[in-house]
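A protein chain is absent from this complex, but the other protein chains hold their places.
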Amino acid sequence: MLILNCPYCGRDKDETELAAGGEAHLTRFGPGSSDQDFEGYLFGRANPKGLHFERWRCAAGCGKWFHAARCTATLEVFGTYKAQTLEPPRVIKDAITAKRPGWSWRNFS
Amino acid sequence: MSTRLANHGRLINRSKAIKFTFNGKVMTGFEGDSLAASLLANDQMLMGRSFKYHRPRGVVASGGEEPNALMNLGAEGHFEPNARATTTETFGGLTATSQNHFPSLEFDVGAINSKLARFLPAGFYYKMFIHPRSFWKHVYEPIIRKSAGLGKAPKARDSDKYEHYYHFCEVMIVGGGIAGLQAAKSAAATGVRVLLVEQTAHWGGRAPVDGATIDGISAEDWVHETVVALSACENVVIRHRTQGAGVYDHGYALAYERIADHTPGDGRPRHRLWRVRCKQIITATGAIERPLSFAGNDIPGVMLASAVRDYVVNYAVSPGDRTVVVTNNDDAYRTALRLKKAGLDVPVILDARAEGGGVLMAEAIAVGIRVELGRGIAKVIGSKRVTGVQICAQAGEGAVLEEIGCDVVAMSGGWSPVVHLWSHCGGKLFWDVDQAMFRPDPDKPPLGIDGAGFVRVAGLANGHLRSASCMVDAAIQGTAAAYNATGKVKKIKTAEAEDAEEVPLSPVWLMPQGASYKLRSKAWLDFQNDVKVSDVQLAAQEGFESVEHAKRYTTLGMATDQGKLSNINGLAVLSKALNADIPDVGTTTFRPPYTPISMASLAGEARGELFQPIRKTAMHEWHDDHGADWEPVGGWRRPYAYLQSGETTDQAVWREVINTREKLGLLDASTLGKIVVKGPDAGKFLDMMYTNMMSNLKLGRCRYGLMCSENGFLSDDGVVARIDDQTWLCHTTSGGADRIHAHMEEWLQTEWWDWQVWVVNITEELAQVAVVGPNSRKVLEKLGGMQVSADALPFMAWADGEIGGITCRAYRISFSGELSYEIAVPASRGLEFWEMLVEAGAEFGVMPYGTECLHIMRAEKGFIMIGDETDGTVIPQDLGLGWAISKKKEDFLGKRAQQRPFMDNPNRWQLVGLETLDGSVLEDGSYAIAKGQNANGQTNTEGRVTSTYHSPTLGKGIAMGLVHNGPDRMGEVLSFTKIGAPPVKAKIVSPVFYDPEGEKPNA
Amino acid sequence: MKRNSVFAVAREAMRQHSGWRRTWANPEPKKSYDVIIIGAGGHGLATAYYLGKNFGITNVAVIEKGWLGGGNTGRNTTIIRSNYLQDPSAAIYEKARSLYETLSQDLNYNVMFSPRGVMMLAQTQHEIRGYQRTSHANSLQGVKTEFISPARVKELCPIMNIDGPRYPVLGAHWQPRGGSARHDAVAWGYARACSDMGMHILQKTEVTGINQQGGNVTGVDTSRGHISCKKLGMVVAGHASVVADMAGFQLPIESVPLQALVSEPIKPCMDVVVMANTVHGYMSQSDKGEMVIGGGTDAYNAYTQRGSFHHLEETVRALIETFPMVSRLKMLRHWGGIVDVTGDRSPILSKTPLGNTFINCGWGTGGFKAIPGSGWGFAELMAKGESPLTADFGLDRFRAGRFIDESVAAGVAH
Partner (left out) sequence: MPNREFQGYVNVSQIMDQSMFTLRANLASTKIKAALKLAMSVALPKPGACATAGACTLAWMSPDELLIIAPSAEAQKLYSSLDTALSGLHVLLEDVSDARAKFILTGAHVREVLAKLAPMDTHPAQFPVGSFNRTRFAQVAGAVFMEKDDMISLICFRSVQDYVFALFSAAAAHGSEVFQ
């Protein structure tokens, strides 16, 4: 039963007020993209046992999409941040480094 | 015999006698009794039958760990099976019956299983009943099923109510014994919010029974003072009859409050499930005494030593007249001393330790109790009640040294901390060799949201058996929890406790240690599931070496007590059999809840009327009053048809179709989604959302649009209207509004966040009525207001105005193929507008119509329906909707997906109309049979029916379907499956059955 | 291996059961095997069994990190059915179901297959149409099912409330030869038979790396040393992505917790398995008498075998609506497993980018019922390089857009 802090309304929201939205920081591939890129975009999901970046919506709340950095093995939450970004902000990366030195996830580290 | 003693009883109120019944017999108890205590007071030691062998079972414990004394309680809407007599409070009018026997508790034919026990060892069913094949289902299994199970299945509907409660605090403490109370005091001193829960109706746990002294006063008095003090603290909530049932991630915990189990029918909720969110949890859950494994330890009258003491002290109930105490530790001496003090006979204490015990032993000897050291029980004598014990040397093989008559055996194999809650969320344990117990490993706690431990354990549950260290530990944990939760520190004086010195126990996992097979096969580990020492040894012999394998193979610990008494003993036997150390064999995983909690409490208020919300339109009540046969549609209910008296549903639907086609029909279309999209980039945005172009839609006009998922599949459709330069209004399917609104927001927030677009879902703001049929214009003109003529409001146009004095927006669109308007009015005026139409339309033959009529009319026109023609695997190209896919746009959601080889493929099944050769109606979901079979021997197919109806307009069956290369095969006849009958021939035709030129809606 | 029978039990009863031998051996690993299967759950063990039985390949090791059958095989709600809509699904699940029919005899181990019948309730018009479609499909797939009336539903399952004001039962999709089996026994029975054929089941042996040369697999590193193999099968359910990662490829899979619960045992009151998809609940009664209830999956990735509690609340309230008597029962225990869910929610039985390496995963919430069919088809794929049972379940389907989507009929869960 997760609690995540919504970075828009600032409230700690109960899991039952949130909607999970899968992996974060996906790059959309549209017409003109290769078959491989398009398959990766739709189906190639990171499924790590450990640090993961994912999308959530403050569904019974302010309605905003945000991202969370979370460990799938322990459910530890390293931080949440607004979704309008192409990569995790520095403060989130630092928070992860403090707990999981040497981490990497996709192209981020 | 067991009986009520003349004096004392700390929990009972002798001035309030209570009548209750057991197996139909009227008995008397006192207020404050547990049902088990009341039964014992009435000399009812035999309380049930075991699961597998149907052996007679008496109560063995005094709390939630009880495996035997399970009852059917109450009747009708208050009936409950498998209620523990030890945790059931006796109340006036209580009715209990014993379980798992036929025809009676005293005489149970199922007990034949006990005679056959040697043929029914652990796992016997895996090795037998293999032949003949059909016998498992038809012979063996039914017999096993009937013999298994415990209580009766409830029949009547639950007549109680239940609720949930969300509680937030910084520190939650589970267990209201002295450790829990001290931890609460220490945590509360810092001012943090504390919740303290206790599963029983009483505070203090074992300490008042065992007689410790705390801060110079009796434990009883200290508990009382502390409870009063805590109750007065504003930051503390204390709650009895409330069990900490489960610990979950991120500081979530369940507390199960049994409000009215002992006061049924008083109007209060029966149970309340607290969903607690806290920063830190302290489990001060105490410990459970372990039985000893000797032959005949399951015979009624063999009880835990602590339970015997509880019955005497708490309820003034003597389980028997002569009690033999058998132990491997000092604590059981307390039982002997208490019995003696109550004037009862203790013929002997058998202490398995060669050296015996400490001061408590000395005290026992001093009061004249015979103590035998290095001795144990070879075998208990008796069948439905203990009549005596055979004494042997613990170090030997069971040679009988002496036989002593008694009617109770009080046994103690040491104590196991209750670590369940610590383990629920991943806390690990270590084996304390000296105390022979698993204890929470403070270095491996359950991890919380910040990656640090969020559960602590205090007192006995943390392995502190003596009161003094228990209190010190509790104070440390309480202070630390408050600090970890909030950073606040405030130290208070820790209560100082004293109790008798004890010498260490000596682990005894089998009595006597060299017991023969014959004795081992009578030495019970799991009393309810009938698992004996020999069964666990057999499991090890057969290679079930993992503790999980052994548990599952023998069913040890899988009974309703979840192995609270049997787990450690079973594990020790397994370790011995495997020649391994106990910690290397490990423990099974403890799963929530701690003890069983009612299913009803999980559902809470969500039952009956409140089971799920029903979404209602402004006209809902009118429909209900006019014969609506309801159909659930995405949270809403829509009328399927309006039944008039004497009509079948089919007749009603057909009448509605004919009437709407010939005269005038009204449809409540309020459930269609309505989403406003506005902004400088709104056109660009909608061009991405829809497969067709929306940016070039002219002001005042409507366009039918399709939406696809990124996977290319058709997901929604609806009419889009251009409201002004920067504003569009998008209609979605019924029940699709929330999904599509969220879908739009998702893309705007997470992909195109720099686009200037606002979206608002106004579905609920409006009531919408489809006014359909050749007379539709007449009725609107009669009501008066805005112009609705063909010129003023042509097909696929919309306009704002007023009709019958009500502000509205009118769309000239048609999903029926008739002249048709959809009129949106403020929801608060929806009913008024609807009734106005009904009244004014009377002269034009108005009738309301439901969803099935809507479906038939659209099928007659060959219009697709999301969910019928589409199923999540269909792309617009399959449905002849290529015209709605813009060729001009570089991109839209789903475009790239539709370029994949399996989708951009002429061999896909495509939409056609279908007509049977005999005019009959094809079956829903019917498949077109193709020649041959595939590699797996399945008959090949070449199409399927997606919608099929009797068309009252055309007087024959019509259908739509997807057929391989369908549009190129017009006129071809295919064979369609019919369940239980030969295939049906149907011809491929155009899907537009009615008004193919499309003249009517343009009228 | 001693034959199991009532006579063997009787004989042993006379000598204190001293003659029973280990159910499976506990050997030291060899340096190399022809085939290594990673994962000794039902699917992995069944694969090994049919490699031996159908193809004579017995130089096989099944490597297991924990104890055999300890993953989803021992955690599921044991429903067996094959009334699937799509041809490839119906083929493999019906193969499995038909093998279950004779599995006890085949393995000489009673797996307690009980074809008591499975019904899937239709509670909306949409569901009726979906199930009717499935019935038609099944009639061409050789899967015996029928669509039954509400009255027949009530007759088969008297404790059901078919007139629920909210979602009355409008009928059901009924597979009379669906049912359940004892999950542990399936794993144990296969393990016993594999061991009997000389295969090695290596428990408490964790794979830590996958070795390759020239694009082909050569062996695995384990907590008990390096072991070589000619072919490798990965059958590790929830941990498929973790193992695939060791082999250097990514799977279209996400791992999520799935939960289940049981009530305390009561006397027999329900002889069929009921699934109600509109309200999201399914229930059956075990031979012990417990009501076995399946819950939902979490919507976020996790490797904790727990799951979020609110799913249980949703499931239980739905079941109380459908079976009012459930209200007065008590929940004895709830638990979770990690299921691996693919993009189309159908499994993957496929070659992989690494030569001689095969993957069997993605069973999501529906794996138990498939065990014998999955093992049969996957063994054939591993032995011959192709199998009609697995042909449509390749990894390549996601790129082509050729999905096997079972949710289309009526949002049917497994």
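First chain written, first letter: the chains are A, B and C, and each begins at residue 1.
Quick note on the criterion: a contact is a pair of C-beta atoms (placed from the backbone, for glycine too) under 8 Å apart; a residue touches a chain by one contact, two chains touch by 3 or more.
As the structure is a prediction and not an experimental result, all values here were calculated from the model.
Considering the whole complex, the hidden chain is in touch with A, B.
The omitted chain makes contact with just one of the residues B:441, B:764 or B:781: B:764. In the complete complex, the hidden chain is touched by one of B:486, B:612 or B:886, namely B:612. Residue B:167 is the one among B:127, B:167, B:576 or B:1000 that touches the chain not shown. Seen across the whole complex, the unshown chain contacts chain B at 161, 163-168, 193, 237, 266-269, 272, 275, 277, 605-606, 609-610, 612-618, 636, 676, 678-680, 756, 758-760, 762-766, 826-828. Considering the complete assembly, chain A touches the hidden chain via residues 8-11, 14, 16-17, 59-64.
Here is the rule we go by: only the chains that are shown with their structure count from here on.
Note: centroid distance chain B to chain C, computed from Cα atoms, is 22 Å.
Residues of chain C in contact with two or more other chains: 304, 308-309, 399.
In chain A, the positions touching at least two other chains are 1-2, 19, 35, 38, 42, 74-75.
The touching residues of chain B, when paired with chain A in their complex, are 248-252, 277, 447-451, 710-711, 742, 745-746, 749-751, 753, 890-891, 895-897, 899-900. By the touch criterion given at the top, residues 4-6, 8-10, 12-13, 16-17, 20-26, 66-67, 69-70, 74, 87-88, 90-91, 95, 101-102, 104-105, 108-110, 112-116, 123-126, 128-137, 139-142, 146-147, 159, 166-167, 179, 182, 184-185, 188-189, 203, 263-269, 278, 285, 287-289, 304, 306, 308-309, 312-313, 316-317, 319-321, 324-335, 388-389, 391, 399-403, 405, 407-409 of chain C touch chain B in their complex.
Interface residues of chain C facing chain A in the complex, by the touch rule stated above, are 239, 241-242, 250-255, 298-304, 308-310, 342-343, 398-399.
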